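One structure is given below, represented as structure tokens, and several questions about it will come after.
The complex appears here minus one protein chain, its other protein chains still in place.
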Amino acid sequence: MTDMPTALNLPELDPLPPETQKYFDICAEKLGMIPNVLRAYAWNIEQLNGFTALYNTLMLGQSGLSKLEREMIAVVVSSINRCFYCQVAHGAAVRALSGDPVLGERMVMNWRTADLTARQHAMLGFAEKVTKISCEVTEADRKRLRDVGFKDADIWDIANVTGFFNMSNRVASATDMRPNAEYHGQAR
Amino acid sequence: MTDMPTALNLPELDPLPPETQKYFDICAEKLGMIPNVLRAYAWNIEQLNGFTALYNTLMLGQSGLSKLEREMIAVVVSSINRCFYCQVAHGAAVRALSGDPVLGERMVMNWRTADLTARQHAMLGFAEKVTKISCEVTEADRKRLRDVGFKDADIWDIANVTGFFNMSNRVASATDMRPNAEYHGQAR
Amino acid sequence: MTDMPTALNLPELDPLPPETQKYFDICAEKLGMIPNVLRAYAWNIEQLNGFTALYNTLMLGQSGLSKLEREMIAVVVSSINRCFYCQVAHGAAVRALSGDPVLGERMVMNWRTADLTARQHAMLGFAEKVTKISCEVTEADRKRLRDVGFKDADIWDIANVTGFFNMSNRVASATDMRPNAEYHGQAR
Amino acid sequence: MTDMPTALNLPELDPLPPETQKYFDICAEKLGMIPNVLRAYAWNIEQLNGFTALYNTLMLGQSGLSKLEREMIAVVVSSINRCFYCQVAHGAAVRALSGDPVLGERMVMNWRTADLTARQHAMLGFAEKVTKISCEVTEADRKRLRDVGFKDADIWDIANVTGFFNMSNRVASATDMRPNAEYHGQAR
Amino acid sequence: MTDMPTALNLPELDPLPPETQKYFDICAEKLGMIPNVLRAYAWNIEQLNGFTALYNTLMLGQSGLSKLEREMIAVVVSSINRCFYCQVAHGAAVRALSGDPVLGERMVMNWRTADLTARQHAMLGFAEKVTKISCEVTEADRKRLRDVGFKDADIWDIANVTGFFNMSNRVASATDMRPNAEYHGQAR
Partner (left out) sequence: MTDMPTALNLPELDPLPPETQKYFDICAEKLGMIPNVLRAYAWNIEQLNGFTALYNTLMLGQSGLSKLEREMIAVVVSSINRCFYCQVAHGAAVRALSGDPVLGERMVMNWRTADLTARQHAMLGFAEKVTKISCEVTEADRKRLRDVGFKDADIWDIANVTGFFNMSNRVASATDMRPNAEYHGQAR
């Protein structure tokens, strides 16, 4: 394998538009790397902008879900879909945000083995059903979320984070997207 | 059922920010309606903006895929996931763009019954595999697309359109999103 | 595609036996067409007679199920099996019998999105289970039907209508049976 | 369990119409029993007549398929659907018609372990695909049958026998239909 | 097919070590045959010894489960996995131990049709879940076993017998292991 972020021959724009370059510079500074998913989209700046706008608001924006909760959903969805890129990148995020390396492993390997709160359990059960058989979701499923304290805005956010990784998992697997090597050792 | 675009109690912002209002006005004028998916996101303008930015570039932007091809992928993915909202809305788009009402029905009911070109067949077969078992996609699958003339940028776009509807299908089904009544009779 | 009702080279008997010709004439008069499923069986009159005898008693005979209920089962089963012929022909029947075009769409696309009575919901849930995993049906499933008012004769009829379309869906898909063009625009 | 042929309280007509009684008398004489499937339908003579007309022409009528081949399909389909009634009754038929008790067991337990001709293998492979995922059958599947010598009329018959047991398996399992005890020891 | 116990060319050691020969002689005397699974392992005496040690303690050793119950689990698991060898050999054992030939057939064909005690039903339901989706087993599943009287040691044994046949089914199917002809007619 080469240094390309995917199996497709789609080199990033050179030079990048100034705003994109600035965004990548911030990533490099804050994260110590530019996540390959960004490099993969960087041949098409409009798509890159749409993707990052949606990602950033869903994963980092205001929400009734904590950042850890959103990352837990990300890993559980990515585990069901067996997306290598996202399990690696977001598994590292769960380890880092929780300070619990084993929790990251459990989300990757089998979320049901984790010692979860009722709220987390309902949230991940909903994410699993939406990932596997969304067409069978009914009001009873949403009620189960409300019963453990989620508000309608939170349900919306759970559905959207779940949906987002069902998108990015497929883009990553369909293009053989390769996670940055840095993730593997983080927060072990 | 009420006039709400989903089963969640998340009314759109009132008033909408001027840019959003302007966008909705354009929709109303061009389409004769504001698609309910936009109304559903309009309680959270950042999410609405991210969603529409990504949607518009993937479905309406520059691409080696025609708009009809992108809509065919949308309906096939939505049929696999049995998303009512997206089958209705994008089934209408396939009927309208192709001028062939039966083609829209075939994409909804069983795409394999359609009389497709080799290019379309490979494209929809790839979209189906990415939807059902993305983790088993390999270089051989991408090669099959190149063999019928797709370029790497096209493969990227097929993966992204497929991914996008795997997201929006799940958001719609998880929230019981309701398609505008206007779609049903269009282009029959 | 040609004018043949299936992908098999099995022309109908010529001339048809007088009773069959009379039956086809009645169809032509009443429906404005001879349904292609009948033309497909017409190379073998004994099979045609057996098929139509069973079809007519199950779908048009005396029953505790209304004709619309039987057609709803037909479409839900055909949607699970993704049979193009039967979704088209019986989707039109649901639209016509109910006077509700959207109900026909819902049966095709995702029956759970429809606004159903408890009786209809139990009936379609049973038809779905019998279609997908009949070997797991138990007394508890039959009890659920009795609890919403179905009699044992009705349960028998639900099982038989469900069974019938699990047969005809497979015959149609295995032979690439083509629905008459007239169905598509009916009762929209 | 009682003497009832199913779990439903639907006693057979008493007295039976003379033609039905005559048919049952012939069964009793030829088979030493009245198969419970006939007793189960005998509360509704029109349905009984339709069912037996179709059954008799498909399983006993003129065909390019031998009676043993049709019974092999019956058991393989019934095994996939795990229908107790049909595996028992038609497993006995395979044992009797073939004079090979182990062949009956193989059709019930795992048809791929049998030492089959290319013709039989193609036939059962097609029946399996039509049973499991009929919506994915294409011209390539029919070609494989033609390549081992099947004519289009034979393909039609394979599809119809396969379809028939996908119906009767579901009727039997949905109603807990009980096979006559006589079958178990036959032709061991 | 030849006299080889599997499709692999792995003849048993010749001569067998004295202890193995003695074990096989006992089998021949007690069972009237040397089960082919033992002959299949006899090219590698260490594996044979490990396999028989584990088999003998699980299936014949002290346990809160009766030998019939353990054989019922064996057949249900083997039926789910469609292992020809194990359904034949252990189906015969269920017939012999229960004195009820039909019970053996029910375990092979569809265990839900059997007239079971609450204890047996819970036991086989657990074995089925462990076979199909072990990763979703939770404390609630174990509780259901305790509720019908199983002790923790019994739950352990159910899990281990279920596990064992999920191993041996796969070894047998992967190597085309052939059951001794003697089993077919036993205890009919």
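Think of it as A, B, C, D and E in the order they're written, each chain with its own count starting at 1.
Keep in mind that, in the parts below, a residue touches a chain if its C-beta (ideal position, glycine included) is under 8 Å from a C-beta of that chain, and two chains touch if they have at least 3 such contacts.
Just so you know, these numbers come straight off a predicted model, no measurement behind them.
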item	value
Candidate in contact with the missing chain, chosen from A:K22, A:K67, A:R146 or A:H184	A:H184
Chain not shown: contacting residue from A:I45, A:L68 or A:V108	A:V108
Residues belonging to chain B that touch the chain removed from view	135-136, 138
Chain E residues touching the omitted chain (full complex)	7-10, 43-44, 46-47, 49-51, 53-58, 61, 81-83, 126, 130-131, 134-135, 137, 139, 141-142, 152-153, 155-156, 158-160, 162-164, 166-171, 173-176
Contact set of chain A toward the excluded chain (per top definition)	1, 79, 82-84, 87-88, 101-102, 105-106, 108-110, 113, 115, 173, 176, 181, 184-185, 188
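Note that in this section only the chains that are shown with their structure count from here on.
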item	value
Shortest path length from chain B to chain D (each step joins two touching chains)	1
Centre-of-Cα separation between chain C and chain A, whole angstrom	44
Chain E: positions in contact with at least two other chains	110
Chain contact topology (line, ring, star, complete or other)	other
